[in-house]
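A protein chain is absent from this complex, but the other protein chains hold their places.
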Amino acid sequence: MGLTKPFLDTISTESTRGPLNLITDVPGVSVGQTTFNSGTHHTGITVVKPTDDNVFLNKLPAAAHVINGFGKSTGLVQINELGTLETPIVLTNTFAVGTAETALAETMMAENPAIGDTTSTVNPVIMECNDGDINDIRDVFITKKDVLNTLHQTSQTVAEGTVGAGVGMSCYDLKGGIGSASRVINIDGKPFTMGALVLSNYGFLRDLNIYNVPVGEKLATDKAEKRQKEKGSIVTVLATDIPFNSRQLTRIAKRASVGITRTGAFIGNGSGEIVLAFSTANRVAHYPKTELTAQTAITDDKIDRYFRMTVSVVEEAILSVLTHATTVTDRKGNPRLSLHDALQAYQAEHADPEVARLQAQLGI
Amino acid sequence: MGLTKPFLDTISTESTRGPLNLITDVPGVSVGQTTFNSGTHHTGITVVKPTDDNVFLNKLPAAAHVINGFGKSTGLVQINELGTLETPIVLTNTFAVGTAETALAETMMAENPAIGDTTSTVNPVIMECNDGDINDIRDVFITKKDVLNTLHQTSQTVAEGTVGAGVGMSCYDLKGGIGSASRVINIDGKPFTMGALVLSNYGFLRDLNIYNVPVGEKLATDKAEKRQKEKGSIVTVLATDIPFNSRQLTRIAKRASVGITRTGAFIGNGSGEIVLAFSTANRVAHYPKTELTAQTAITDDKIDRYFRMTVSVVEEAILSVLTHATTVTDRKGNPRLSLHDALQAYQAEHADPEVARLQAQLGI
Amino acid sequence: MGLTKPFLDTISTESTRGPLNLITDVPGVSVGQTTFNSGTHHTGITVVKPTDDNVFLNKLPAAAHVINGFGKSTGLVQINELGTLETPIVLTNTFAVGTAETALAETMMAENPAIGDTTSTVNPVIMECNDGDINDIRDVFITKKDVLNTLHQTSQTVAEGTVGAGVGMSCYDLKGGIGSASRVINIDGKPFTMGALVLSNYGFLRDLNIYNVPVGEKLATDKAEKRQKEKGSIVTVLATDIPFNSRQLTRIAKRASVGITRTGAFIGNGSGEIVLAFSTANRVAHYPKTELTAQTAITDDKIDRYFRMTVSVVEEAILSVLTHATTVTDRKGNPRLSLHDALQAYQAEHADPEVARLQAQLGI
Partner (left out) sequence: MGLTKPFLDTISTESTRGPLNLITDVPGVSVGQTTFNSGTHHTGITVVKPTDDNVFLNKLPAAAHVINGFGKSTGLVQINELGTLETPIVLTNTFAVGTAETALAETMMAENPAIGDTTSTVNPVIMECNDGDINDIRDVFITKKDVLNTLHQTSQTVAEGTVGAGVGMSCYDLKGGIGSASRVINIDGKPFTMGALVLSNYGFLRDLNIYNVPVGEKLATDKAEKRQKEKGSIVTVLATDIPFNSRQLTRIAKRASVGITRTGAFIGNGSGEIVLAFSTANRVAHYPKTELTAQTAITDDKIDRYFRMTVSVVEEAILSVLTHATTVTDRKGNPRLSLHDALQAYQAEHADPEVARLQAQLGI
């Protein structure tokens, strides 16, 4: 659903929110999530299924962009070589990547008996962040069955905040997690959609800036922030039915970093910031019938408005994380405050009108 | 000199301004500029000389990063392969690149009789923006002699704004040009410096945001902005005596994009955004005496504070462009307003207290 | 042991074979292998342990190079960002990657209680080829315990051919697998070593050329080769105690492709050709005590002889695969001939003197 209040969009004036304001506004895209949130286990799985048919047989143009490579996502090498996505995308914690990879490979094999037999193997895409501040990540808790279940239970609904892969994530030292938003734009009179889903685990509190309010600085001063080193990450999935080719999707993916830094971050050393973008407009057949195929594409000359749309949808998805996430107790028994709760506590003492305005604008 | 008023730094608390607040605070770095600003000629040359000795014989670790590649800079291929800079850097307009390249090659040959005779050739680095909105760029006006003169007249002084290669440049549709700033940081008890020099020709007015004031939106609404397509660019030169190796300089260079987008831009399609970073701390001998050499380097584990410093110095350099640039009459006889003049005009009508505060903070 | 007969080296005259002629000639490097070779299971695990101490605490400069990205190796993103290797390297079949990743992460956690608790996570490096032509790869047979056992049983011995991860691999449509070789070179009077280990699963029979004998063409004509599409891969691990930095290791890694194509291949679409190179000469502390460290490095100016050495050691490692591999019966009951057996059969009919000479030169 993105923000409950209208996003104050200062970058993209030509696009509007999609009906659900979720990545699932892109036709065919569905999302599944499994949440573990008890004891020292604060972790989970989020799956983005890019099409409702067999994506291995009819692949999608795709591109991956590494903003900062302190990350363990898999599948990017082949996406960059061939420019195609051929599996759902699984998001989870860093140490569940292997389990998720095995589960996703098995699902693909089950749906495609030819894989590994009469045709090639398959390229599973797993993306991750380290939820170890909150979750006992050393206790590798997620099973293959958990991943398989999540893969088979996708829908158009996307819960946000402290959910799925986002349960144990932090964002600007506040509670992070899953966020999503979408934009619709008209091309030659027809509506096209771009959706973002982020797994947000990055940033230092003192840098947080929302709607021109340096809210992080206010909160950090108050709380005498001590953390010095980035151990976070942010994974961004961009889905669209706009006919970008893979080179253009790389360019689109690069603009996600503008959305990410617009709330104040500087891309820390320890942050794995990876963007995966795909388009459902053209399909690439696994068994092509002809050598030549016709593909529709946007002209780069007109691409600026899509760049703006990308920045906008990523920025809202991140704010959506912050506004939907709820306070959790971390593995050491300390609370990791939601933005909502942090602002409440701050206001109890400060009654800062600038913060009050922001609370109203964000609806929290 | 950077900003005349203190830069309101929200990203780098560990670094302070250098004594000159210019790229020339880095020991050995000097800058030369030649300005043409009459009739339809609004163009020029800015040279960054990285050392005061023979940089060909003792090269510098360096890295180039392409934020968006709609640009014509030369020399980047070799820098990325070998990780070294072996010439001064010449900044000029797009169509003077060839002339500048010839002039720089000749200078290097004159200073190094071995080049092209008993040793290899040399890799001239020319960086450019398109000043064609203001300058009659089709009239290729700059001569080899102009470039040679500029190369031979470098000093620690750096004029900013409408000067050198920046004469005909725009920034957020206002008058752009040259800007510089520097930062000092302590490492193991000793001060080290990083300086930035930008040639700023990018951005759309409506996106401009300074110190959390959406000043571009205010001005753009007022002026019914019509420009739709980015034809700009921004070239950033980062100099430092911090001992980064070339891989680390790539990481540093990438953070320049955060500084660039912090004032509101989204990295347009037509923008050539290139960053060149070099370190003077280690030298790479053209004629090495031994196969093995020892090089000092920062550990990546501690690199965050240098990332912050980079964002900060680039952001100030861009604001320095905007505050130093003066209104010019473009090749079609229309004024290209400086930020100063645009704000004055706006305030004459609106008397906006937020803008008044910003004017005071910027000292314009 | 590499080739049993002297390698006819036409590219590197300054280097000589190491004492074992194995990657384990590089001090500290050890290898472990587990082999499954019965029924339809023809697969296994090969581990390269880069140091005999804790590589997480004292990381190694490293670089990955993707020759062709139709592959599923993990860990490359972080290696390229940080330029360091912090785990052993596990080679296995494509669908065992997830299991191997989980096992390697667990091993690293067991050895380093701080991982995922008080410090960051860890970046497991798994490399793979598709052994599905010979092995029933859909039956994901390898367990976490198998990988853990292999990780804990490394030594200086390296069996070659149909062994470890190489059991089910093909090479130029003949039996492929594991191969290794090493080279020693003098630098400033002291010996330094480079070793290669390849998992070789690439190439079309008709392209095979050894010692200027187009042996593939001879064999292919004879056997009416029918395979049209590359489904193979080749993974190359390069270890050295020569002090290359990570940028230089990238350059070294790129030369592996010359070694790979010298036996006739053209880098097919479906081939995942990945090179991982590391140097044990400098260590990068996980907990650095100072911000500045001194690192020894080769000068690029003298790097040609190391490029030649790289080409040479990779070429011999590939020939070593072909000469050590033994015929296996594939999952469909057909023999996959070793080069030895294929040449024997050919000679029984043709008695070609050129082939006879080659057999003698290769000692098969």
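Which chain is which? They are A, B and C, in the order written, and residues in each are numbered from 1.
Going forward, a contact is a pair of C-beta atoms (placed from the backbone, for glycine too) under 8 Å apart; a residue touches a chain by one contact, two chains touch by 3 or more.
Bear in mind the structure is a predicted one, so any value in this text is a computation, not a measurement.
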| item | value |
| --- | --- |
| Which displayed chains the hidden chain touches across the whole complex | A, B, C |
| Touch criterion as defined above, residue of B:Phe7, B:Phe56 or B:Phe70 at the omitted chain | B:Phe70 |
| Residue of C:Ala181, C:Ile303 or C:Leu337 in touch with the missing chain, whole complex considered | C:Ile303 |
| Option touching the unshown chain, where C:Asn212, C:Thr290 or C:Asn334 are the choices | C:Asn212 |
| Subunit B residues touching the omitted chain (full complex) | 66, 68-78, 80-82, 94-95, 97-103, 105-106, 109, 115-117, 120-121, 123-124, 130, 132, 137-138, 140, 231, 270, 272, 274 |
| Subunit A residues touching the omitted chain (full complex) | 81-84, 187-188, 243, 245-247, 251, 284-288, 290-302 |
| Those residues of subunit C which, in the complete complex, touch the missing chain | 10-11, 68, 207, 209, 212-214, 217, 228-230, 251, 254-255, 257-258, 261-262, 264-270, 300-301, 303-304, 307-308, 311 |
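In this section, only the chains that are shown with their structure count from here on.
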| item | value |
| --- | --- |
| Each chain counted as touching subunit A and subunit B at once | C |
| Rigid-body rotation angle, subunit C and subunit B, from Cα fit (steps of 5°) | 180 |
| Most centrally placed chain, judged by C-alpha centres | A |
| Pair of chains ranked first by number of touching C-beta pairs | A-C |
| Separation of subunit B from subunit C, taking each centre as the mean of its C-alpha atoms, in whole Å | 45 |
| Length of the line joining the C-alpha centres of subunit A and subunit C, rounded to whole Å | 35 |
| In subunit A, residues with contacts to at least two other chains | 68, 270 |
